[in-house]
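Complex shown without one protein chain; remaining protein chains in place.
Then we have subunit A:
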Amino acid sequence: MGEASKISRYLYTVIVLFLIWLAITASLDVQELGFGLLLSLIVAAFTYEIFTTNGLANLNPKRIAYMIAYIPYFLWAMIKANLDVAYRVLHPKRPIRPGIVKCKTVLNSDVGKLALANSITLTPGTITLDVDEDEYFIHWIWVPDEALTESEEEHVKASSEGITVPFEKFLKVIFG
């Protein structure tokens, strides 16, 4: 994926900043809108270089549709995670079997890897410990039997299926 032109990256940064301004002020007054636009233009001039590398290509309708579909999916995973935590904390025997497992991902972009790491941290029983190229090291609170094999490949396959694969089908489209 090559870098987009400077103009497109700048415009994308302005749009995102202006949307944040709209949500924070929550007012459609002309003076507020004008000042917000002015501030977005100034701040974007300083920050667009580190903010994005794809520019307006991020506003592709397919990506936005997947992003909107991802929100309820992710929130549901988070609620499940918390019910799981509730079960482990309140259960008198405290059923935990922790361990650090290794997963592989198919995502290429840095932002995608960040989003995947965040999603992993907030969903059932897993927390990201380190990311090295395409390998994720994840602390899992209940390591299932399939992941306890001696063979390295089977371990990676089993743990990836349990942790990363459910999110990748969305994040692959959103971030590439």
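Everything below uses one rule, namely that contacts are C-beta pairs under 8 Å (C-beta built on N, C-alpha and C of every residue); 3 or more make two chains touch, one makes a residue touch a chain; residues count from 1.
As a convention for this text, contacts and distances are computed from a predicted model.
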| item | value |
| --- | --- |
| Which of "Na+/H+ antiporter subunit G", "Tryptophan synthase alpha chain", "Carbon monoxide dehydrogenase" or "Glutamyl-tRNA(Gln) amidotransferase subunit D" matches, in UniProt, the chain that is not displayed | "Na+/H+ antiporter subunit G" |
| Hidden partner chain, residues of subunit A it touches | 20, 23-24, 26-27, 78-79, 81-82, 85-86, 88-90, 94, 96-102, 117-118, 121-122, 125, 127-130, 132, 135, 137, 139, 141, 143, 147-148, 155 |
